Each structure stands twice: as C-alpha cells, then as structure tokens.
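The complex appears here without one of its protein chains, the remainder shown in place.
Chain naming follows the written order as A and B, and within any one chain the residues start at number 1.
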Amino acid sequence: MEAILFYILSAVTLIGTLCAITARQAVRAIVYLVTSFFSLALIFYLLGAPLVAAFEVIIYAGAIMVLFMFVIMMLDLGHPEKLTFPKIRDWWPAVLLLAVIAGSILILAVSREPATAPGFTAITVREFSQALFKRYGVAVEIISMQLLFALVGALYLGRRR
Amino acid sequence: MIIPFYHVLILASLLFGMGLACVVAWRTNVIMMLIGIEIMLNSVMLTFVEGSARWGIADGQLFALMLIALTSAEVSLALAMVVYLHRRKQSVNTDDYGSMNG
Partner (left out) sequence: MTLYLALMLLFPLLGGTVSALAGRKLPRRLVEAGVCAAVWASFVCAVLAAASYRGPVSVEFGRWLSAFDLQAPIHLYLDPLSLSLSVMICFVCGLIHVYSVYYMADQADYARFFALLNLFVFAMLTLILAENLPLLYLGWEGVGLCSYLLVGFWYTDSNNATAGRKAFITTRIGDTALLVGIAWLFQLFGTFSIPQINGMGFLLPHGIVTAIGILFLVGAMGKSAQVPLMVWLPDAMAGPTPVSAMIHAATMVTAGVYLLSRMFPFIGGSAVTCAAIAITGGITAFYGATCALAQRDLKKVLAFSTISQIGYMMLGVGAGAITAATFHLLVHAFFKALLFLGAGCVITAMHHEQDIYKMGGLKDRLPLTFWPFLAGAACLAGIPLTGGFFSKDSILAAVFLKEGTLYTSLYLLALLTALLTSYYSFRLIYLVFFGSQVHVHTHGELKVMQWVLVPLALLGLFGGVLDLPGYLGGGFLDSFFGHQAGGEVGHSAAQEVALQGVAATLAIFGLLAAHWRYGGKSRVDRVRESSTRPSPLYAFLLNGWYFDRLYHAILIRPYEYLSGILWEKVDEGVIDDSLDGMSSGLGITGRWLGRWSTGKVSLYILSFAAGGAVVLGYLAWLTL
C-alpha cells in the first residue's frame, strides 16, 4: 500500500517538476512546482518525517513559492511574449547533463545497495526535537543569525536610491 | 516500509538532474534558474530524509530542516538581488549581466 503510494507520488513529483521546468511562463512554473512540492512533502511523511513534511508545505510550498510569485508580479514579468523560451541549443547540454548525472547516481546507488535492508524505524517528534535543540543548538543559533543577515542584506539591496 | 533505498535515490537523482537542467537551460530568465536551484535543494532534502529513515537517526531530518532555513535565506537574498538587477538593467536575462567579464 505504502509502496504503491510512494510510486504514485514519485510520478506526480517528477511530472510536476518536468512541467515546471518546461513551462513557458514563470507563474505556471511556480504552480507546477507547488504541486510537486506537495507530493514531495507526502513522500517525506511516508519516510517517517512528519515535521519535515509540514515544514516543506509551510515554508517551501507556502512562503518561498509565494515569495517567487511576489517577485514575478513585482517585476511585471507576467507577459510570456516578452520572455524567450530556451532554444534547442540551450536544452541539449542540459539534457546531456541530466542524463549523465542521473545515470551516474543511479549506477552508484544500485551498485552500493546492501544485501539486506535494515529495519525501518520511525523518528518521533520528541527524538527530533531533542536532537535539534540539544546536539545542534549551536547550528540553530547560527542559522538564526544567518537569517538575520539575509534579512539585512535583502533590505540593503532592496532600498530605493 | 518496503520501498527499496535506491528507488528513493533514483527519484532524488532524477529531481536533481531536472533542477540542473533547468538552471543550465533557462539562461534567459534568472528566476527560472533560481527555481532550478530550489528543485536541486529539494532532491538533496529527499536524500537526507531517506538516509534518516533508513538508519533511524534524526540527524538527516535535522539537516533537511536546516536546508529549509538556509534556502529561505538564500531565496530572500537572491530575489532581492534579482529585483536590484532588474531595476538596473530592465532585464532578467543573465547574459545581459556581463560585468564579470575577465
């Protein structure tokens, strides 16, 4: 049951992403991407990471994508005729790279597959939180400072002169 | 959970390759390049979460969470830069930004 669900979600993710990167308009790409991220969040949930799944939906599909949308609208890029879609010349190195990288990782992943799969253990929220705030307290502080810096930087770049 | 480990990895690698293809192909639109970067980061997060699930350690999920935080910082700065550049050049085509020409 879960496996079937995973494959369906995988297909949705891949198709959503493919549509997103080939969309002619940035706004459509954002919408496809939101779809893709939702199914990815579900995959996270299936993999026993409910918190990450929730953050994926809230921050990625919610905040970040909305931020993209804001910028697109602010820059008035809503006119698809103004934007040039990548030509074939631009696509073939991309496809080649995709093939090489995906193929390489696939080969590596398959060849390193251990004989016996270890047992799956779900990680509880308590465990997660304790690890986060006990062992990685410093990292949390650093990330918060980094967010602050990003905020300052964004304000600096965005001010009108 | 009976999904083989490498199936998830294949999904992640395909996602990563798509993101990379997006970045490489969409040279005319810097916003699409950023979207490609987001896709790649998501595939990395998928790998972390999968690893966390496989070995039963919370660290992978933690790193996924930190990646989200990092990404939000990155995106906010990058988009601010896009706004700034667009204000200067009236363009989002990266080939128009040639001031790093050596």
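One rule holds in what follows: contacts are C-beta pairs under 8 Å (C-beta built on N, C-alpha and C of every residue); 3 or more make two chains touch, one makes a residue touch a chain.
Worth saying up front: this structure is predicted, and the values here are computed from it rather than measured.
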{"item": "Contacts of the hidden chain among displayed chains", "value": "A, B"}
{"item": "Selected from A:54, A:73, A:107 or A:125 as touching the chain missing from the view", "value": "A:107"}
{"item": "Touch residues of subunit A, complete complex, unshown partner", "value": "93, 97, 100-101, 103-105, 107-108, 111-112"}
{"item": "Chain not shown, touching residues in subunit B", "value": "20, 23-24, 27, 33, 94-95, 97-102"}
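Definition applied: only the chains that are shown with their structure count from here on.
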{"item": "Gap in Å, rounded to a whole number, between the CA centres of subunit B and subunit A", "value": "6"}
{"item": "Residue ranges of subunit B in contact with subunit A within the complex", "value": "1-22, 24-29, 31-32, 34-36, 38-39, 42, 45-46, 49-50, 52-59, 61-62, 64-66, 68-77, 79-84, 86, 92-93"}
{"item": "Sites on subunit A touched by subunit B in the complex", "value": "2-3, 6, 10, 13-14, 17-18, 20-21, 26, 29-30, 33, 36-37, 40, 43-44, 46-49, 51-52, 55-56, 59-60, 63-64, 67-68, 71-72, 74-75, 77, 83-86, 90-91, 93-95, 97-99, 101-102, 105-106, 109-110, 113-114, 117-123, 127-128, 131-132, 136, 139, 143, 146-147, 149-151, 153-155, 157-158"}
